[in-house]
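With one protein chain held back, the other chains of the complex are shown just where they sit.
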Amino acid sequence: MDFLTSILAISIVAGTSLVYATIGEIYTERSGVLNLGVEGMMIMGAVSAFAAAYHTDSAWAGVVAAALVGGLMALTHAFLTITMRAEQVVTGLAITIAGTGLASFLGEKLGPDGGPLVGLIGPRFPKIAIPLLSDIPVIGALFNQDILVYLVYILVIVATFYLYKTRPGLSLRSVGESPQTSDAMGVSVFGTRYLYTVVGGILAGIGGAHLSLSYTPGWTENLTGGRGWIVIALVIFATWDPLRAVVGALLFGGINAIQFRLQASGTTIPASLLNMLPYILTVVVLVLVTWREGLSKRLGAPAALGLPYNREERT
Amino acid sequence: MLPFSFKFEKRLEPSRLASILVPVLSLLLAFLFGAALLAVIGANPGQTYQAMLAGAIGTPAQWQDGQFYNMTELLVKAVPIILTGLSVSVAFRMLFWNIGAEGQLVMGGIATAAVALFFPSALPFIPESPWIYIPLMFVAAILAGAAWALIPALLKAYLKVNEIITTLMFNYIAILWYQFLFTTAWKDPEGFGFPGSALIPEYTWIPRISGRLHWGLLLAIAAAFVVWVIMDKTRWGYEIRLIGENARAANYAGVSIIRNIILVMILSGGLAGLAGFVEVTAISHRLQHGLAVGYGFTGIIVAWLAKLNPWGVVIVSILLSALLVGGEQIQITMGLPASVSLVLQGAILLFVLGGDVFTRYRLRMIRKAPTAVVAESPSVQEA
Partner (left out) sequence: MVGREVIFHIDKKEVSEVREVVLDLRSVNADNDKGLPALKDVSFQIRGGEILGIAGVAGNGQTELAEVITGLRPVIEGQVIFLGQDLTNRPPLTFIRKGVAHVPGDRLGVGLAGNLPVSDNLIMKAFRKRPISNGPFLSRGSIGSFSKKLIKAFDVMTPSIETPARNLSGGNQQKAILGREITSGDRAGGDYAPLLVAVYPSRGLDVGAIEAVRTAVLEQRQNGAAILLISEDLEELMTISDRIAVLHGGEVMGVVEPADIDIEELGLMMAGERRQ
């Protein structure tokens, strides 16, 4: 019982940043834009959140800073791929490369007196136990979390409802499936894509903030460790559905939890081999999901994903 | 509202003027962006850039003394970048997004070291000569890089598994495996606790030309020549281009996409593996921290800036390695983070990506007439 509770508790904390960023990317991709800059946005979110929280002594200021930075980076991606029609894959990669470099640069410079951020202790989000609910065995772990985790519960519900049950959600889905038709029906393809790319960036930034303010409080270089890329895989795993994203994120959180437990138990397995687990799991899961989808011939990807839209050019 | 608006119109032929101006302006804008960043953190941009330049190519005073250390360092760094740039460019040419050059490089480095470390004792009949060992390690590195690239290629070819993610995850797996080897499995017992393998025997080293500059430079240029011949002169290159431009048309023309994914990734992985080979046999001479320093990612930037042209890759690699060497110098001389050069790299690519639209489209100002009838774009002729 105790073991299960602790695995679940760690899974949730470890999975939270993934849920934020994955839901963001699901929205972005649903509009037809592939954003491979998530890793860059998450790491920039993490560094700016920690820096802002440290200097203002407010964890909330950190979240706001991360959201702003993530949103701005996504705006860059949107401008380049939607307005300037740049290749989406390469643009996203460029944003990740630039973001990783910039984060490492800022990490050296945003500390007190232009010094490094590494090793500093800043404000963090405390755990808040919800009375009664947190006393339930095993799933009580769900209700003894920090505020960003509680917010992600709400986000999942709102994101699912919005996508499937509201008019703007319908417009979003139709833009990703058939921009021509949406355009003809009076939905602004450019506007929709801009909006949800920025929304995706904001959520990726907040996901990064959760890492540096709560999961592993503080800043170290390479803090995200490829989580942004796991997010891209999770979107495929989730077949572009916010609810299924939670399952995937918990799965990866669980792997992190097991890693922790094994390391804490003084295993003889070297850390570098243990650390491979999430990456191997990503590949395995991706292969299984793709294989199963191929069998059923049901492709969950939005039809216009990755294709720039241009009114004058029809293909 | 403005009385006019802008719209992009597709050009019939790419603009030559724009294809020269865009990279130049992008470079300038990226440096301006970098200057703003430096100014914000309180560094003097002019001084910093000057120090970077001096770090990259040296100063006239040094040249007069016959010191070309900086320039040879620049070329030393360019060698693996040329190889990863070529690796990425062949895969990108057929729109196979190989983001895994970093991991393929690491695997090439591991295979190189494995041959040099274990063959002499395990296979003592092999003469301990550079003429035997260097070709052996060369082949081992190509095979290892190719094998590491082959797994995502097979997954893509037969199961349509997204290669962006698999090649990327394989980077992390390769790097962690590499860490495991030099910190644990292959750690030198006589290394005083310093994490790293034993030194590889001296006869397995690629000889040096000047400073740390080694004959691997020639290998990189030869690789560019081979890639150029394949892409420009052969049936295979034609098939690759056809797939990259229109995979359905290629299939219709009888070109096997599965076969090409596999072959191209063997070539791509082999080239990246060679980058690991030169880094181990010519520079580090052992497995230690600092093999996976991002050459695979720089290769992506190089490939795209070079428009996937192999000779362009050589030139852009030298330019970007100047940026990297300069970045390391300002860390030493000015106490600024070396990551400035990473930021600049990314920024240059972003500006080029954005500016590229002007080579393919022209910007047209459209006056809004009271009864706005927007003329049909004349570029799309439909008879």
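Letters A and B mark the chains as written, and numbering starts fresh at 1 in each.
Operating definition for what follows: a residue touches a chain if its C-beta (ideal position, glycine included) is under 8 Å from a C-beta of that chain, and two chains touch if they have at least 3 such contacts.
Owing to the predicted nature of the structure, the values given are computational and were not obtained by experimental measurement.
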item	value
Contact residue for the chain not shown (choose from B:43, B:242, B:262 or B:306)	B:242
Candidate in contact with the missing chain, chosen from B:24, B:39, B:123 or B:253	B:253
Per the touch definition above, residue among B:47, B:184, B:210 or B:234 touching the missing chain	B:234
Chain B residues that touch the omitted chain in the full complex	12-13, 233-238, 241-242, 245-246, 248-256, 381-383
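As a convention for this text, only the chains that are shown with their structure count from here on.
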item	value
Sites on chain A touched by chain B in the complex	36, 76, 79-80, 84-87, 89-91, 93-95, 97-102, 104-105, 108-109, 114, 225-226, 229, 232-233, 236, 270, 272-273, 275-276, 279-280, 282-283, 286-287, 290-291, 294, 310, 312-313
Residues on chain B engaged by chain A in the complex (per definition of touch)	8-10, 37, 41-42, 97, 99, 155, 159-162, 164-166, 168-170, 172-173, 176-177, 179-180, 183-184, 297, 300-301, 304, 337, 339-343, 345-347, 349-350, 353-357, 360-361, 377, 379-380
